[in-house]
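Sending over a structure as structure tokens; questions will come in a sec.
Coming up: chain A.
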Amino acid sequence: MEVLQLLFFGMFALVIVISALGAIFCRNIVHSIVSLVITFLSISGIFILLNADFLAITQIIIYAVGITILLIFSVMFTTTKDDNKLWLAFAPRTLLAFVVAGSLFILLIFNITNKFTDFNKNPESFIIKAPKESTIELLKEQGTTPIIGKQLLTKYVLPFEVLSILLLGVIIGAAVIAKKENNNSQER
Partner candidate 1 sequence: MEFLSLNILIFAPLIVAGIILSPLFPNDKIIVRRFAKGFSGILFIYSILFLLFFDPYNTDYQFKENIKFFSDTNWIEPLGISLGFGLDGISIMLVVLATFLVMLALIVSKKSITTKHKLYYSLILALTTAILGMVTARDLFLFFLFWELELIPMYFLILIWGTGKKEYSAMKFVLYTFFGSLFMLGSILLLNYFHVLNTGISTFSIEALTYSRHYEIPFLFESLIFLGFFIAFAVKLPIVPLHTWLPNAHVDAPTPVSMLLAGILLKMGGYGLIRFNIQMFPEMIKVFAPMLIISGVINIIYAALVALAQKDLKLLIAYSSVSHMGFVLLGLGALNSIGITGAMFQMIAHGLISAGLFLIVGVIYFRTKTRVFSHLGGLGQVMPKAFYFTILLAFASLGLPLLIGFAAEVMIFYGAFTSNSLDGFVLSNQLMTALAAISIVITAAYLLWVLQKVFMGNMFEKWQKVQDITPHETIALTFLSIPIVLFGLYPEGVTSLFLPFVDSLVSYFTL
Partner candidate 2 sequence: MELGLVHYLILAAILFCIGILGVIISRNIIKILISIEIMLNAVNINFAAFANFGDLDEAKGQVFAIFIMAVAAAEIALGLAILIACYNNRHSVDIEDYTSLKG
């Protein structure tokens, strides 16, 4: 079981990293989006490994479908012929970006592993708690969905409600901004 998990994890992780890199380094924007979809899908695989089945499903629905469609639409709206020339910026910041990404990574690993000393599978910095028996039972039967649903409607009811207002705002904002104006009068 463990080996299988490790295998899956390795596979997914490899795919995630490669496709994420592909999403960034592809010259063609559509290729990028396709690459991104692969990333999203692999991430949902990771979620499944992490006992987050609901999350995995949501990931596929929102990311791999919803967002991707949005992206493709916007690509269709905006892309002109010479957009393929847009690839990577070749400016000082490109170099710095690698420095930033690299140093941030090292910093993160440095801290996660407690100054490179704690390469245990579960570093001491983080809380590790075995789930209750009842939870394991629940998980086996229904996955995490009941837990999440309960949480959303009790503990996190306020954010959940506020999220609706947020979405209202975003809808109005996005609509107003993306809407085509009929009159061509100049503003300001």
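The candidates were selected such that all candidates are chains of the complex that A comes from, given by their letters.
Convention: a contact is a pair of C-beta atoms (placed from the backbone, for glycine too) under 8 Å apart; a residue touches a chain by one contact, two chains touch by 3 or more; residues count from 1.
Since we're looking at a predicted model, the values are computed, not measured.
Student: Spot the contact partner of chain A in this complex among 1 or 2.
Tutor: 2
Student: Can you check the complex and tell me which residues of chain A touch candidate 2?
Tutor: Answer in residue numbers: 2, 5-6, 9, 13, 16-17, 20-21, 23-24, 29, 32-33, 36, 39-40, 43, 46-47, 49-52, 54-55, 58-59, 62-63, 66-67, 70-71, 73-75, 77-80, 83, 86-89, 93-94, 96-98, 100-102, 104-105, 108-109, 112-113, 119-123, 126-129, 131-132, 135, 139, 144, 147-148, 151-152, 155-156, 159, 163, 166-167, 170, 173-175, 177-178, 180.
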